[in-house]
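Missing here: one protein chain of the complex. Every other protein chain is in place.
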Amino acid sequence: MKNTFGNNITVTLFGESHGEMIGAVLDGMAPGIPVDEVFIAHQMNLRRSASALLSTARTEPDLVKIVSGVYGGKTTGTPMTFLIENTNTQSGDYATMRYIARPGHADYTAEMKYHGFQDPRGGGHFSGRITAGLVAAGAVAITALKGKGITVGTHIASCAGISDRPFGDLSADLAALNQKDFAVLDPVAEERIKAAITNAKMEGDSVGGVLETAVTGLPAGVGEPWFDTVESVLAHILFGIPAIKGVEFGMGFALTDQKGSEANDPFRAKNGQIITETNNCGGILGGITNGMPVIIRCAVKPTPSIYREQKTVDFNKCENTSLQIHGRHDPAIIHRARVVVDSTVALALCDLLATRYGADWLRNQD
Amino acid sequence: MKNTFGNNITVTLFGESHGEMIGAVLDGMAPGIPVDEVFIAHQMNLRRSASALLSTARTEPDLVKIVSGVYGGKTTGTPMTFLIENTNTQSGDYATMRYIARPGHADYTAEMKYHGFQDPRGGGHFSGRITAGLVAAGAVAITALKGKGITVGTHIASCAGISDRPFGDLSADLAALNQKDFAVLDPVAEERIKAAITNAKMEGDSVGGVLETAVTGLPAGVGEPWFDTVESVLAHILFGIPAIKGVEFGMGFALTDQKGSEANDPFRAKNGQIITETNNCGGILGGITNGMPVIIRCAVKPTPSIYREQKTVDFNKCENTSLQIHGRHDPAIIHRARVVVDSTVALALCDLLATRYGADWLRNQD
Amino acid sequence: MKNTFGNNITVTLFGESHGEMIGAVLDGMAPGIPVDEVFIAHQMNLRRSASALLSTARTEPDLVKIVSGVYGGKTTGTPMTFLIENTNTQSGDYATMRYIARPGHADYTAEMKYHGFQDPRGGGHFSGRITAGLVAAGAVAITALKGKGITVGTHIASCAGISDRPFGDLSADLAALNQKDFAVLDPVAEERIKAAITNAKMEGDSVGGVLETAVTGLPAGVGEPWFDTVESVLAHILFGIPAIKGVEFGMGFALTDQKGSEANDPFRAKNGQIITETNNCGGILGGITNGMPVIIRCAVKPTPSIYREQKTVDFNKCENTSLQIHGRHDPAIIHRARVVVDSTVALALCDLLATRYGADWLRNQD
Partner (left out) sequence: MKNTFGNNITVTLFGESHGEMIGAVLDGMAPGIPVDEVFIAHQMNLRRSASALLSTARTEPDLVKIVSGVYGGKTTGTPMTFLIENTNTQSGDYATMRYIARPGHADYTAEMKYHGFQDPRGGGHFSGRITAGLVAAGAVAITALKGKGITVGTHIASCAGISDRPFGDLSADLAALNQKDFAVLDPVAEERIKAAITNAKMEGDSVGGVLETAVTGLPAGVGEPWFDTVESVLAHILFGIPAIKGVEFGMGFALTDQKGSEANDPFRAKNGQIITETNNCGGILGGITNGMPVIIRCAVKPTPSIYREQKTVDFNKCENTSLQIHGRHDPAIIHRARVVVDSTVALALCDLLATRYGADWLRNQD
């Protein structure tokens, strides 16, 4: 499979940045899940232009039309198709640079793969815009998880070298984050990060950062030892998001400087439940959930589209040249990528849960 | 699928630490690849007990028997089955701790998933020993890649807080690493790391580290934009290796503090080829290879089995208790995990190449 | 996977009979295949209302809109999305029979599977109308095969007990069939079959038949011994077509009364090529193509929607009742199913060819 992810609940993405429509097909979702169009629109807005001043986003509203798989306001259990029109395509911006590889973009690799038949306008099928379909499908997955007491939330753990405070009370933090359009927990850090993004914009440059996600309420015993570990499945879909270049769970890379006696999470019995005192493993042992919150961090590289002149090649002529990109650019996408991460995590977890508990489990909301 | 990885070239793992046999089935490999039993044995030895003094490894020799898929010393194209007997199982070590969850291990999550039916001896199916099958199958994948001019190699970039020198001339470095059983490039760092591991052992503790892998010779244009990016596929199989808690590509998390103008790799034309001046993206743009070396780093957590007494629970009684693990333990597994990483990377790349170029490409070694 | 078929070239179907749109996503098709909208429209017409007098078909024109995966008139290699609006939905026809299971239809099984959340109008996702997406995607697959010298064609081998003549010169027969909208080779049989269908209509009844498909030009060596035999893969997708209840290859069930000495096809060398004198095996030995034409026969049950009163149940009340179906009905669908069979066979073969020869093979049309 190429543009389809999942085993029992699958999402298929399609579309090009400047084509007629983009979208997604979500298949295998349990029947009877409420389809909340207001919530979907809310998620779409988070992706499109969170804190619009910070992004030179396209102005199209990203209206999602669901043309199948819904009846009477609920999922039917058959494939849901989400369509989003491309209404604001400015192909003129891109026409002159058909063979000029934008550094950090997929222009050159797309040529190597598709031999010149790819749609080159605005990154084509490689555009970050294609994540809109993921967000639409993901909104249904987030709703389904919520019905089972499972909550997903993400904050900007750092951006441009500025760190947010760590997660504290997850229940409160996730509730707060899911109300915010710029997902930073500490107000001082939020202002500093926004300023850094604005500053990068003025410099014609861009910044990246780290997104940290927590999932609460997952039952223990989900995942497979080889090879569909929870880490494997989540990393698989997360590395599908353009700009993500690193994924870690729990303490991740920071574990590598620890001793085993520090890294191991002591188990404890508490109120008849088994928990761990610390959560360095990020809620996953042997690839399987242990009932503690799942903690994920993703490295988001700085947006590759910058105004500054860059060295590159004309890959048709195989000649050196330089390039100054005009048109729309984001000095950062991390604040928009956050909802894409939430969406992909929710989709992958729904798939793992359906594998473990069957096709109807997400519906049975007792 | 659960214990099977891959689309066109698949590997299936089976076995338990103290069962009769463990092994793997490798399916879809091109016919006509030489099966070099000496090389397979070499790789098995790397996994088993690299620098044996540093590991309290089981003394069994890990002889691999290939019972299908080979004829006249070459792959037939039909499934290859690798069997490895468990000859040195000391079940007595584990009998008393049936319900005592070892911190950092999968004992508790296995119970949640398999309801007490799992084989509890020595970690059962979750044991790191199961990677032996991956290494046997991976040896064939490494040979197939070599026939196409593709080389995989890994060093211990850091362990116990001590760093190796960075990769330099990859051709020389990979050649050197693939001759070494303790994969550190800088001799001074090597001695310091070995000393740190020995020290951890004396303290009844353990250490982790970072493995850095390079792959040279890959053609540009391999991978899929959504969702089978090269990063997705590699991370999927790598996160199947127990103890890996983070995976990053190119500069990975270090990219998150950079500006776009620093992170973007300038393209250049050189001798009629298109290269990039830097390789911050790790040879992958838009999820697709660009012809530069693929660079991967994996976070290996410290070995969870330590001698020190640890707090934990009896999950049968749901009561707090403490635990001191006796028996065999490794103060580090990073030097052994290195060959598992090479093997999994090779297997995943063979799969991506077969998807792109067809079932016979790996054989046609012109 | 549920509504997705294929390994390397996949087709995903979505939509409900009376929803807003139905369609398909075709992923993995090689880049550079011409997208011939006239041919697609031609195929859609064959499906919709071949010999309209014989069908009480919906009058909508089945216009296909391709919203992704095409650029400059050719496939890009990224997912193609085919959308078809439902313009002529008469939901009133169905409202009163929400819980009355139409015999031979999926009303009751859909209820068992989707617990009442399914779209009940016009068969919902189970409607034969959903095959329109298959035909649109299949038209691209047929074009791709044609570029490699591979031809697919189907005739009505029998209908209502009346047999067409057997295949003769396949080159001429397939060319003729692919020009006809009522796919019978023998003109006398054609008239008799049409009369039988008209007669069934007048009786408020329906008829079925056998579709026989031939594929010429396939290379030898395609398919997998276990479990993706050519028969397995073709039967899998063919049994996805509603109304198909049997699939056989070559002589199929008629082989069961033969002796081995009659059934075995003698190999012969002819002009430097290896052929078989007979083709009882239907071009497939050991699950793999032998270079002879692939021959497939599908049993199409009589259309279950008939005017006659039928005994059935109200599955909500679990009570016996009777039912007379009003609205649109076809006395036969075999003449329309023929293009669905061609489409599915072409899609499955493209997938098998991409598995064997890689992602670009269908494009390289030398």
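Here are some notes:
Labels A, B and C are assigned to the chains in the order they are written; within every chain, residues are numbered from 1.
We adopt the following convention: a residue touches a chain if its C-beta (ideal position, glycine included) is under 8 Å from a C-beta of that chain, and two chains touch if they have at least 3 such contacts.
Since the model is a prediction, treat every value here as computed from it, not as a measurement.
Here is the thing to keep in mind: the chain we left out touches A, B, C in the whole complex.
Across C:87, C:171, C:264 or C:364, the residue that sits in touch with the chain not pictured is C:264.
What chain B contributes to its contact with the hidden chain is residues 1-4, 6-8, 10, 12-16, 19-23, 25, 27-28, 31-32, 65, 67-69, 71-72, 74-81, 83, 113-115, 117-119, 124-125, 360, 363. Taking the complete complex into account, residues 7-8, 78, 225, 354-361 of chain A touch the chain not shown.
Within the complete assembly, residues 1-5, 7, 13, 101, 103-106, 108-110, 112-113, 125-126, 130, 158-161, 200, 203, 205-210, 219-229, 231-233, 235-237, 239-240, 242, 244-253, 255-269, 272-274, 276-277, 281-282, 284-291, 299-306, 308, 310-313, 315, 318-320 of chain C touch the chain that is not shown.
By our rule, only the chains that are shown with their structure count from here on.
Comparing chain C-alpha centroids with the centroid of the full set of protein C-alpha atoms picks out A as the closest. Chain A and chain C have Cα centroids separated by 38 Å.
Between the Cα centres of chain B and chain C there is a gap of 45 Å. Those residues of chain A in touch with two or more other chains are numbered 1-4, 7, 13, 113, 125.
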